[in-house]
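Note that one protein chain is taken out, while the other chains of the complex remain in position.
Moving on to subunit A:
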Amino acid sequence: MFKVENIRKDFPILSRQVNGKPLVYFDNAATSQTPQQVIDVIVNYYSNYNANIHRGVHALSQEATDLYEQARYKIQAHFNAKHAHEIIYTSGTTHGINLVANGFSALLKKGDEIIVSALEHHSNIVPWQMLCERTGANLKVIPMNQNGELEIKAFETLLNQNTKLVFVNHISNALGTINPIDHIIKKAHEVGAAVLVDGAQSSPHIKPDVQALDVDFYVVSAHKMCGPTGVGVLYGKEDWLNKLPPYQGGGEMIAEVTFEKTTYAALPHKFEAGTPNICGGIAFGAAIDYMNAVGFDAIAAYEHELLEYATNKLLEIEGLKIYGTSRHKTSVISFNLEGIHPYDVGTILDKLGVAVRTGHHCAQPIMDYFKIPGTVRASFAFYNTKSEIDILVEGVKKAKMMLS
């Protein structure tokens, strides 16, 4: 039974104060908060298991290795990957994207095409521009409409025999729009293109099944899912991961080294050079356990309730405009007050203890589309409450009064 009062007790940070007011944390799309259960795992790791993994014959190293590899199995099960070696530990979503982009350098030639969406985060645009510069491939963009939804018809006309890779986020970080990735994947596969999906914003809200989606690559970050920063995973289909060359050279990723030739380790180690974020990987596993114990169905239902409540309340404020009005969206509200800079609204809200994000959310092309310098973005998690939303709404009203 989902009870938000009980859940909040798991998050020590939610009881702290900011500027003399109780913290209202609505910047969950940037990073989620960490429950005690995950904090305990981190403390326990450094108190009892800290060692370097995979090579040690001693007990500590063995135990740490076991914990790290068990976490990989948990992550595999969560995303329903066919094999554990299809789960590559990374430092986060950006690392995963760069790993794939770098790998495709070896597979693309002049005239090939890569398609990205207009709803992307900067980190999702730059690696592909770099890849195009290296290979002579061309970058195509799926346009979006006034509701902040991708134009799927336009996407279909972009596809052709030269399309080698399609890259799209599952959910937009700036607007919260849920993209129809199952359809995008199906259409891309019809022309033989691979699909990489950025799951950074979706993984905290829904439980994707990578086999059912038939997605080729899927990337996530632990810190958006109640885990620590600096760790994430890349899921890749075994065939694809075997085709891509290694990303970084170093320890862990080799089978045999002589000065003449190095043979690479098998998956997943081929992509895991150097000492990884061992504690982070283990804590990521614990975070996934925690979220599954709460239950993704319950999380989605409750967050949707928060989204509807906040949307209705905020729209009662005259002159407030919400950007991203798709019917298919997660608990993210990007908005502006007419004639008022988002930075000013965010500053006043901060004084009231309310943490929101202001600015372009690393998605400048989206802001250019709406011809605005940025937005105020409130993003809700399953540990937020309606009374916190009331504090936000009162704060926005106060900001409007002070700034108009």
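Going forward, a contact is a pair of C-beta atoms (placed from the backbone, for glycine too) under 8 Å apart; a residue touches a chain by one contact, two chains touch by 3 or more; residues count from 1.
To be clear about the criterion, contacts and distances are computed from a predicted model.
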| Considering the UniProt annotation of the chain absent from this complex, which name among "Ribulose bisphosphate carboxylase large chain", "Amino acid/amide ABC transporter membrane protein 2 (HAAT family)", "Extracellular solute-binding protein" or "SufE family protein" applies? | "SufE family protein"
| note | Out of A:189, A:243 or A:341, the sole contact with the unshown chain comes from A:341
| request: Have a look at A:19, A:36, A:50 or A:129 and name the one touching the chain we're not showing. | output: A:19
| task | With the missing chain put back, which residues of subunit A would touch it? List them for me. | result | 19, 340-344, 347-348, 351, 358-359, 373-374, 402-403
